[in-house]
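The other protein chains are all here in position, but one chain of the complex has been omitted.
Note that the chains take the letters A, B and C in the order they are written out, and that residue 1 is the start of every chain.
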Amino acid sequence: DNTNESAISGRLINHDYTTFHYRTAAAELVCTTIYFTLYFSIIITCKRLNIDGNSSLLIVCYSGGLLVAAFIYLFGNISGGYFSVSVSFVTVMIGKHSIRTFLLYIVAQLVGSILAVCIICILFPHPQSNGYYTSLLIIPNHGIGASRVIAMELFLSFVACYAFLTISNWHASLGPLVTGFLVSTLIFIGSTTGGGCINLARLFGPALFANIWTKQYLYWIGTWLGSTAAGFFTGYVHQKMDTIKWTDV
Amino acid sequence: DNTNESAISGRLINHDYTTFHYRTAAAELVCTTIYFTLYFSIIITCKRLNIDGNSSLLIVCYSGGLLVAAFIYLFGNISGGYFSVSVSFVTVMIGKHSIRTFLLYIVAQLVGSILAVCIICILFPHPQSNGYYTSLLIIPNHGIGASRVIAMELFLSFVACYAFLTISNWHASLGPLVTGFLVSTLIFIGSTTGGGCINLARLFGPALFANIWTKQYLYWIGTWLGSTAAGFFTGYVHQKMDTIKWTDV
Amino acid sequence: DNTNESAISGRLINHDYTTFHYRTAAAELVCTTIYFTLYFSIIITCKRLNIDGNSSLLIVCYSGGLLVAAFIYLFGNISGGYFSVSVSFVTVMIGKHSIRTFLLYIVAQLVGSILAVCIICILFPHPQSNGYYTSLLIIPNHGIGASRVIAMELFLSFVACYAFLTISNWHASLGPLVTGFLVSTLIFIGSTTGGGCINLARLFGPALFANIWTKQYLYWIGTWLGSTAAGFFTGYVHQKMDTIKWTDV
Partner (left out) sequence: DNTNESAISGRLINHDYTTFHYRTAAAELVCTTIYFTLYFSIIITCKRLNIDGNSSLLIVCYSGGLLVAAFIYLFGNISGGYFSVSVSFVTVMIGKHSIRTFLLYIVAQLVGSILAVCIICILFPHPQSNGYYTSLLIIPNHGIGASRVIAMELFLSFVACYAFLTISNWHASLGPLVTGFLVSTLIFIGSTTGGGCINLARLFGPALFANIWTKQYLYWIGTWLGSTAAGFFTGYVHQKMDTIKWTDV
């Protein structure tokens, strides 16, 4: 039903899903490709400039967060601006999209991640010999057990999905900016255990090009658990709170 | 009376306090737990990355300020998004909440601080042997007298509470963001004397786990004096200024 | 006339100036005192943490800019949130305030600057022996001639006053934030010639406590020329543009 969707999302209205979901998936593909190209370019540029590990991490965290904000503004009212498997999943959970749209979005995001690595190969010289594919990889840090990676991914995904569902929609004008700030913090916090990735599509392209799949399934399990928890929690809070009349904070 | 509350807060309206204060306290508990987990994780991550003291301070200040902003946006219209004993106190002072709600909030914030340290123990390996509890502690810097700690806490609390009361409410959409920027500055300024803490709940959890209570009472005295002063000052300015018709700046 | 004032300022309306200018000057005194205390505290904290000169400059620039933004939000609809002699001067030039209000504001700002140094003496130990007064001083850099200091101050003041007049009022909600970002850049740009100060009241307190008045008159001349130019330019642009109907950008 449209009414519920608008109430939760405050975004697309009068949307004919049977007509538009291929088109919005195409927009998501464009959005994700440009977003990942910019994100990967930041990491490659830090490597090319020989910036040390900690400074690179801070640059990636904070530029990455601002990118997330910018792309929700740019594509938020075209495709939704999810560019993340877990955020797409949670929108299905709360009944905003059908399973078919969700699957189209997942394909668009994974293909976007691959295309982004292809564009990186055009923009920067000799990606393989310079080790650019492996520098884009996310793998668990040395000495961190599987359960701790899953726990961290669960926590980060929970906060990211909850923020996306809550801020992006209720505080339309500033929500994406605040979501971006939060994503910066989440990437930073996760960096010393699981590698600080909360976007499965971001993992996929580099893993495919480097052909290294070490413990990638931990991220799929962790983020799935986290986004499921966020979906249930948001649903519960909404249900409990729906008798309160909110002012436009 | 509701009218006065709305005029001051511009947030919750048609709120049945006798029904909702347990629920809003529960929301404050969730809010505070996630907030402190993220805040403590930033400090732990700086330690794990071997970032030097001054750089860590800047990261904690500015990420912490953005977190404050994000959480006022996320929970501001559910629980109020205080996650601070002194801010909760000042809302009672201006008649926004009853004493009973205030006490529930204090319990929620202190329990949230403890739960956050528990989650930290799950997310990061071997917290005790790695000295994570003590790195989260706030104690007065070496050679700083009690009176100077109280003076600094009084000043920081005054500015924080005054900003929370004024910006968050009058400039609804940008207020939390500006409050966050101000909190960053306050943490930085206080860092060389009292340790830069203006949130008693943030002190409580780490002190309990490390079982170190050195001069913690100075913070309780200083922030209480500061928030009381902010409450009186805000009340005085409001009373004097209420004959002016403000435009929506 | 009120209409013109509202058109230009979009701030205070229905203001009885004969009644309120003492009160708004008192608010400006409080505003300026807290603002300078925070600003000076940032500089002192950088010194106490032994942060190197360039890093301190960046911290002061960017924290200072955010402080300016925060204080225009906090006090913008009480006293105007000028805390600067040149900005107060330009508001008189465009007919927003009377000469009498202007003089009260100047006194409030200079006294605020002195009070801020007094509070610094309470918050931090041994200010004189630690050289805090001199570290707050602004004097022209070694080898920079008087004419170049005046040229830089003229340019910085012109941009600052023009931004304050234009952004703060036309784009009410984001204006102060953007003004703050601009102030950060202006302080940085001016740092290697005149010292990067565009606020005469900020110069006054530290000069008085350190009792060093080297070439202070250059700043008074430069900023006065710059704010006069901004006043004329804004007036000219407004007059030329007043036949265009603006949308609310």
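Following the convention adopted for this analysis, a residue touches a chain if its C-beta (ideal position, glycine included) is under 8 Å from a C-beta of that chain, and two chains touch if they have at least 3 such contacts.
For clarity, every value in this text was computed on a predicted model and none was experimentally measured.
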item	value
Partners of the unshown chain among those that are drawn	A, C
Candidate in contact with the missing chain, chosen from A:29, A:67 or A:187	A:67
Missing-chain contacts mapped onto chain A	6, 10-15, 20, 23, 27, 34, 37-38, 41-42, 45, 48-51, 59, 63, 66-67, 69-70, 73-74, 76-78, 119, 122-125, 172-174, 177
Chain C, residues in touch with the chain not shown (by the definition above)	53-54, 57-58, 143-145, 148, 151-152, 155, 159, 162-163, 166-167, 170-171, 173-175, 177-178, 181-182, 184-186, 188-189, 191-193, 237, 240-241, 244-249
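What we mean here is this: only the chains that are shown with their structure count from here on.
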item	value
Mean-CA-position distance for chain C and chain B (Å)	29
Contacts with 2+ other chains: residues of chain B	173-174, 177
